[in-house]
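Certain chains of the assembly are absent from this excerpt, and the rest are unmoved.
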Amino acid sequence: PTPVQGSEQLQPVTYRLKWLFNVSVAGDLYTDATGIFRKNGLDVTTKEGGPERDAIKELEMGYADFGVASADQVIRARAKGAPVVVLAQLFQTNPLQWIYYPDRFTIHRLADLRGRVLGVTFGGNDEAILRTLLSKGKVGERDVTLFSVRYDYTPFYRKRVDIWPVYRNAQGVILADKLGREGESVAFLNPAAFGVIFVANSVVTAERTARENPDLVRRFIRGLMRGWTEAMHMDNHRAVLYLLQRHDPDTPRHVLDAQLAITRRMIQPTPEFSIGKLDVNGWRQTEAIMVKQKLIGSPVAIEKTFRPEFLIE
Amino acid sequence: MPLHRRIYQFLIIYFLGLSGLMLIKYSVGLSDYVIPGPADVWETWGTVWRRYMRDVVNTLLVAMVGQVISVFLAGLVGIFGRRATWLGNFIKVAAYNVQAYPIVALAPILFILLGDGIFTRLLIAAMICYFPVLLSVIGIMSEPVTEIEHFYRVTGRLRWQLEVKIRAFENLTKLTTVIAGSATLAFAGTIVAEFIAANAGIGYSIRIALYQSDLSKILVALFLIGIVLSIYQGLLEVLGRVVQRTWAGT
Amino acid sequence: MELRCSELSFTYPGTTIELFDRLSFTMGQPGFHALIGPSGVGKTSLARMITGDITGFSGVLETDGMQGLLYSYNLERLPGWSGVGKHLEKITPPGKHSLRDDLIEVFGIRSVTRARFSQLSLGQQNRVNLIRSLLQDFHLLIMDESLANVDEMTRETILLKIKDLFPDTFFLYISYNVIEVSKFCAGILVFRGPGKSPQAVTVPGQDYRIGRTLDKDRLEGTMLEVMNAAA
């Protein structure tokens, strides 16, 4: 598609992702690649995220105009007075789940976790989620063994740890593929299935941008959501795959294929679902969990940071 | 350098750094999330300093053992790799290559071979600390001290032990500087190891603080690391002087 | 045993001046021989060719049947980690302990054996170095200004002692002192100034030792001969 405006009139915008280029940013890449941003008069530089990156801080420093952050990051930032607002919620299901070998045991009820060795990233949001699951299932801390997780999956491979936190749509698929080749089947523990909602990636911007430049915000978020919607459409499956392969050459095509399918369900649970919708209850529960786990001192009234108006007419 | 001076110099540096951060914070008008305010840091200090202090001491103990191992290792490799023979070069190539591999890349292999726990932590600390010592040791060990060695060489008495002893003695100041200084590396190495591998120590606590995006905790950790390191470093230098005095008899 | 040099030529790499140009001499008998000549003429260089430290010369340099060629020079040092007495002890071969004690006594360093090498005066250092060499098994010892920093009286005592103790060994004594070499040496290889041919001539010396008397006139004759050769 050709841009409607000359590039000299495009407004430069920096967009900081939460993670490396992989399936979780498919829509972001797609929006940029198909020229949707340009059609909206924006010249967007999409920057990779990473474990040391924090989009919210970059908004404040002025290094970025828009960013992706998880709900717990947003809540934490608000608790410390950061002027951040939420524009849209990308993932409707948190991809952070636990992988396990179903032929060793299955998890029907949370009580099934009793006596298990549970992988957890201390300090990470999987810790908050896991602790909530345990307390919900009335499993005491002494009934399980918590195992500190790092880059390397060997303890899980060697079955010294029973469940291991992964991003369901990214590493989850890679591991399932790897293990599948050796005849091992895997299953995933999805906290949402037990009523524990912890919101993941959302699109954020600075309060000031929203206040002083509503038009820019509108053009950006609408473009982005349109891009995501198109990217998630089955018709564009091959085009998105192609795009992902270019940006994520380390993941084989068949794995990308499966990753995309799973991501689609997490972004858009039903074909009619309007991508980007803020799950207010989910956010409230996330906030409540964080208060309970003493990750923040007191509630921050998170709904006040929501700016859904830019998305809806 | 007397210990108290070392400490107050560290305090100056630390508070200069902190003031710089605050300057940025208030001039740009950043929230506590990006750079915490003094009140926030102070409050965090009150909450965590005891725990962090224990962590730092824990880390220090591992670092001390790691340093001993790595100085020993560097000595060995330096001594055997000092000659320009095939084996000497081979040892050197091996030593250099191991160093070039960032620990993060080797960590998975280490975990497979050793599992986690104290041993991996030690090994990583030693691996980070040994190389700089090695470089100095190789530099010193491969340079003959002709005026002393000549006699022993022509009379067939220059065993490698004597050669090493002579060269070490003649470069004692340099060696003690490097060894005392390598404490810093062992410390940093241990923290890195804890960061990627362990469930204890200040590195582990820093990782958690990072996940929580809690810069106040990191500032507290940096303060404690600096204090403890200054003291340790100071003690090592005293030790170095004692060694010099007793060995050189001056 | 003999030390024979014939048609020796040598130029230091990177320099243009030929240091030795077909130099020839022979030292056929053990005893005290001298190498004398102006500074920079090549005495140290020749010594280091004899010991094999400098190679790359043309001509023949034979140390026929000699075992143990030692080269002792006045910049040598002992390690600093213990007193010089300890170091001397360490390098004393079995059976030479009384020789060592004897040398320490006669050379006058008994009072400083507990000091480190760096605490010695220059002359004391010289003497310790020399004792160290004398305790070894050797057929030829080159003393390159080994006693340059020792006073004349002590030096005389030392030379007489050495000649007394090692009558059957070759010594090559590099020195500037015409009187001294004329008096103590059996043969004196005199290096002549640059451009002279032959480069060096051998003058017989008085070979004074304990129990011999010294004829003053003959000594002066030798001195004159040496100085004439040099000029």
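Letters A, B and C mark the chains in the order given here, with residues in each chain numbered from 1 onward.
As a convention for this text, contacts are C-beta pairs under 8 Å (C-beta built on N, C-alpha and C of every residue); 3 or more make two chains touch, one makes a residue touch a chain.
Keep in mind the model is a prediction, meaning the values are calculated, not measured.
Only one copy of each distinct protein chain is displayed, but the complete assembly has the stoichiometry A x1, B x2, C x2.
Heads up, the rule we're going with is that only the chains that are shown with their structure count from here on.
Ranking all chains by how far their C-alpha centres lie from the centre of chain B, first place goes to C.
Central chain (C-alpha centroid nearest the global protein C-alpha centroid): B. Taking the mean of the C-alpha atoms as each chain's centre, chain A and chain C sit 87 Å apart. Our note on geometry: chain A versus chain B, Cα centroid distance of 38 Å, whole angstroms. We define each chain's centre as the mean of its Cα atoms; on that basis chain B and chain C are separated by 52 Å.
For chain B, the set of residues that touch two or more other chains is empty. Touching two or more other chains at once is no residue of chain C. Those residues of chain B that touch chain C in the complex are listed here as 147-148, 150-151, 154-155, 157, 165-166, 169-170, 247-249. The residues of chain C lying in touch with chain B in their complex are 51, 69-72, 75-82, 91, 116, 129, 132-133, 136.
On the chain A side of its complex with chain B, the touching residues are 52, 54, 56-57, 60-61, 73, 76-77, 79-83, 121-124, 148, 150-152, 154-155, 295.
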